[in-house]
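Below you'll find the structure I mean.
The other protein chains are all here in position, but one chain of the complex has been omitted.
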């Protein structure tokens, strides 16, 4: 039974820490992009339109990186295809 | 029984530290975005409208990153799909 428990422990640990580590740098990137956009709007309020549009595209792509990690975490927890080899 | 206890220990450890690590960088990002917005509003009070709108979108996306980690933590604690393999 110990081997199966080890597999489940590794799965839980990986799912949790993967998403925790996976949001670190998208968060830094979004914070940086957002702060630059706010600086730009404060300097040139008439450029709000193009700045916002560019910012939203960047934020969406950074968000997608975090979602990839979330998808892998949830697959590990809910649809782990390797479980059937452990618990035959 | 020791294996089952180990699994529960790993689950608790992961749920706690995942959310603790997962909020670090969204918090830094939100703090940076917010401080830049306040600088901008202080420099150009007439640009408050566009600055606030841009800030709120950025804060919402950074918040969503932390919520992903929270979701995984709560799943680990309340709806852990692996528990049924440990306690058959």
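Chains here go by letter, A and B, matching the order in which they are written, and residues are numbered from 1 within each.
Keep in mind that, in the parts below, contacts are C-beta pairs under 8 Å (C-beta built on N, C-alpha and C of every residue); 3 or more make two chains touch, one makes a residue touch a chain.
Everything numeric in this text was worked out from a predicted model, so none of it was measured.
**Student:** Under the definition given at the start, what are the shown partners of the omitted chain?
**Tutor:** Contacts of the unshown chain, counting the full complex: A.
**Student:** Considering the entire assembly, which residues of subunit A contact the chain that has been omitted?
**Tutor:** Subunit A touches the chain not shown through residues 3-4, 6-7, 10-11, 13-15, 17-19, 21-22, 24-26, 28-33, 35-37, 39-41, 43-44, 46-47, 50-51, 53-55, 57-58, 61-62, 64-66, 68-69, 71-73, 75-76, 80-82, 85-86.
By definition in this document, only the chains that are shown with their structure count from here on.
**Student:** Quote the value, from 0 to 180 degrees and to the nearest 5, of the angle by which the CA atoms of subunit A must be rotated to coincide with those of subunit B.
**Tutor:** The two chains, subunit A and subunit B, differ by a rotation of 20 degrees.
**Student:** If you average the CA atoms of subunit A and of subunit B, how many Å lie between those two points?
**Tutor:** 10
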